[in-house]
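Apart from one protein chain that is not included, each protein chain of the complex appears where it belongs.
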Amino acid sequence: MMARNTDMRWRLPLVCLLWELAMIILFGVFVRFNAESDIAGWEKAKQEKNITSDAENDFYFRYPSFQDVHVMIFVGFGFLMTFLQRYGFGAVAFNFLLAAFGIQWALLVQGWFHTFENGKILIGVESMIGADFCVGSVCIAFGAVLGKISPVQLLIMTLFQVTLFSVNEYILLDLLHVKDAGGSMTIHTFGAYFGLVVTAILYRPNLEQTKDKQGSVYHSDLFSMIGTLFLWMYWPSFNSAISDHGDAQHRAAINTYCSLAACVLTTVAFSSLLQKKGKLNMVHIQNATLAGGVAVGTAAEMMLTAYGSLIVGFICGIVSTIGFVYFTPFLESKLRIQDTCGIHNLHGMPGLIGGIVGAVTAAAATEGVYGKEGLIRAFDFTGDFSHRTPSVQGGFQAAGIAVSLGMALAGGAIVGGILKLPFFGDPTDENCFEDNVYWEVPGDEESSLYCMNDSNAKPVTDP
Amino acid sequence: MMARNTDMRWRLPLVCLLWELAMIILFGVFVRFNAESDIAGWEKAKQEKNITSDAENDFYFRYPSFQDVHVMIFVGFGFLMTFLQRYGFGAVAFNFLLAAFGIQWALLVQGWFHTFENGKILIGVESMIGADFCVGSVCIAFGAVLGKISPVQLLIMTLFQVTLFSVNEYILLDLLHVKDAGGSMTIHTFGAYFGLVVTAILYRPNLEQTKDKQGSVYHSDLFSMIGTLFLWMYWPSFNSAISDHGDAQHRAAINTYCSLAACVLTTVAFSSLLQKKGKLNMVHIQNATLAGGVAVGTAAEMMLTAYGSLIVGFICGIVSTIGFVYFTPFLESKLRIQDTCGIHNLHGMPGLIGGIVGAVTAAAATEGVYGKEGLIRAFDFTGDFSHRTPSVQGGFQAAGIAVSLGMALAGGAIVGGILKLPFFGDPTDENCFEDNVYWEVPGDEESSLYCMNDSNAKPVTDP
Partner (left out) sequence: MMARNTDMRWRLPLVCLLWELAMIILFGVFVRFNAESDIAGWEKAKQEKNITSDAENDFYFRYPSFQDVHVMIFVGFGFLMTFLQRYGFGAVAFNFLLAAFGIQWALLVQGWFHTFENGKILIGVESMIGADFCVGSVCIAFGAVLGKISPVQLLIMTLFQVTLFSVNEYILLDLLHVKDAGGSMTIHTFGAYFGLVVTAILYRPNLEQTKDKQGSVYHSDLFSMIGTLFLWMYWPSFNSAISDHGDAQHRAAINTYCSLAACVLTTVAFSSLLQKKGKLNMVHIQNATLAGGVAVGTAAEMMLTAYGSLIVGFICGIVSTIGFVYFTPFLESKLRIQDTCGIHNLHGMPGLIGGIVGAVTAAAATEGVYGKEGLIRAFDFTGDFSHRTPSVQGGFQAAGIAVSLGMALAGGAIVGGILKLPFFGDPTDENCFEDNVYWEVPGDEESSLYCMNDSNAKPVTDP
């Protein structure tokens, strides 16, 4: 393989500066405060809707959940990926970069689809949650290509994926009128299969030689657990963040709490069962314990019930752990899909399960459980959709899974093809999973760092 | 000592899977959403109680506090215990495991005692806080036996301790009608003395030989500070999480904030005073700074006042730091109590002080300070308890300390005896405080890891 030029000096600044300038111009033209964050607008809304208390501002219903989601995107995903012994800077900081760009672009694209009025996009706290959600799907896809692409490639992937995410979301939520508050379909299924197709197209046949660097060291596994735990703890906020005020947010949090708890036990069980001598594997604890949150993403706000949630978590801990032990090696050797973080196990399969659970839960909804008003309220059976029945809704939910999967596969193929273009500065195979390529790493000139890594590691000389 | 079999391959999966299945069945039979999280129930409750705003749903009063408590249990306790140089995986992940199981079992047992109606347990956000609280007492006890028991033993301890916690809590809160919003008695006193008795019964005479591993390394002390700080910062949420809406939650947060701040200063003072050359000790900073939060657990929601809280924090920083320097070695050498994390100093003594402070504060309550209505409201002097006076309440509070202590000692003795049974796979003495026994540790086959530990450490060969 020819030595490539990984010098980012002109390419990365150019992309960052030009795109940020574009954001400023587009925000200037399009983005305005919505009625609840505008000084004159809130005054007017209070009068018109006869609101007597500022506590009715949507900010107070959603801001604590927004902050939890924000932590999941930046600390959760960022630190979860620091498990690699020599890619901690790239994991946490490239995730930071992609998310910071992604939320701006998502505010625009989602705004055009959802809150576009009189030529203006109106934003509020729900827009910020939506933007963070959208970026979550890019963080997931980043997990598949972690350590193998340049920051410029990452920004390009973000640009396209945010756009496609928003199109897919619009089809599901608006056209198919599907419920997906925690994003099993729109975020996890879409993000995971998109990323898997991209990494398949960027297949690197000689990645074996960096096998050492694909492992962790003791303290990098602890850093990764910071990410795991913040994702796990705040997932109830994630799945309830954009549900309706009142009982729906309340219920979504409880269901997610239950599913995640069950998932931890089956993950531990199968991690021990599948390893020789019954020793636990940190990779499973870091990842598979979260699958329960993914898989109640669609149904959490429905009347899934606590025991229904436990069953979903139970199954997903098993599926996800088995995935790490058997599917990931299979995908790599047979299908040439190199999935660095195992997103297929954490987001792919649990996302599909989540979509199915949502479809079944919707189809099984009855007036006996929801009440007549409750059923209409839970599924928005109003306006054009006032004639829908739960079983029809279940069918549309199932269609939503298929659409998300299709969009992910097609979109991933196109974007993967674009990223293959030879001038984006991706690292050579032997320089994958190595911070040194894009970062000034402290102590590189000396021996200091390497005692923390395995004895085979050698300072990487710049190409 | 005979080599024991620490292979978890069948025992751990069996316990995890069977118990989780039991949870599913019991949740299916018993657990339902309460009125505020049920779609039809909230609709009905709004009509009946003439509620016009979803902001009145208990979710919005308590969910932010719940999330803070959740972080304390999983990141706070989990990372606090990562100070050991070779037990970081076990600390953070076994804490994760016990808490994930414990919250499910606590939802059931606490539900049977507190929210059982028509054969069903009704759960909502307060149930989740209660379950996290209950598990907190197990995390505390885990600190005493950290590094010395197997995950199967830990799960068995959790099962019993959660049950006993709930019985004790029922006696205190319902029968004695005691106030203990932040759990000085129910969580800290009970958890600490329970754990201390368990570790006393599991006494290991030859633990000296692992002395090296009982220490920290530079970065493990920093990981531990993550736990310390999240516990310290969110403790105001802990002590106010289940207080009455309005002024009580507000006041509990302020009192706890003040007590914790004072505690830091006296901890630093005594840490310096008691060490040769006046050098500070990270163990004290990691632990004793938190004692102030423990010790206002009972009285924080009362009119303890800011300066009363400062006094409590002042005393507890001193008591706790002295405990680490003098009591912990004494307990180990004279009473054969090997307290890995020093929970007697952080939870035991401050918990007792907290109970006493609560009793005194309750006994000293007057209509002048609380107002006539306020006094009734603060101590629920209604129904069967409408004839109680503050001084009588003070007496019952004191009785609550004694009951908690008695339950802890008796319960700990029984559970310790059970854990002594020889088939739970606990490590040999020389393998204590060593992740290698139950974990696939990265780089174990090579020399890589050991450069972070002291030079005496040798790879542990599996028995």
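Labels for the chains are A and B, by order of writing; each one numbers its residues from 1.
What we mean here is this: a residue touches a chain if its C-beta (ideal position, glycine included) is under 8 Å from a C-beta of that chain, and two chains touch if they have at least 3 such contacts.
On a predicted model such as this, the values are computed, not experimentally measured, just so you know.
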#### Entry: Residue among B:165, B:230, B:396 or B:433 touching the omitted chain
B:230
#### Entry: Contact with the hidden chain (one of A:80, A:109, A:125 or A:138)
A:125
#### Entry: For subunit A, residues in touch with the removed chain
7-14, 16-17, 19-21, 23-24, 27-28, 31-33, 36-43, 53-55, 57-60, 63-64, 67, 70-71, 74-75, 78-79, 82, 88-89, 92-93, 96-97, 100-101, 103-104, 107, 123-125, 128, 151, 219, 223, 226, 438-443, 446-449, 451-452, 462
### Query
Can you list where subunit B touches the absent chain?
53, 55-56, 60-61, 64, 68, 85, 215-219, 221-222, 225-226, 229-230, 232-234, 236-237, 245-251, 253-254, 257-258, 260-266, 268-270, 272-273, 275, 277-282, 285, 289, 303, 305-307, 310-311, 314, 369-371, 373-374, 377-378, 451-455
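Throughout what follows, only the chains that are shown with their structure count from here on.
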### Query
Any idea how many Å lie between the Cα centroids of subunit A and subunit B?
32
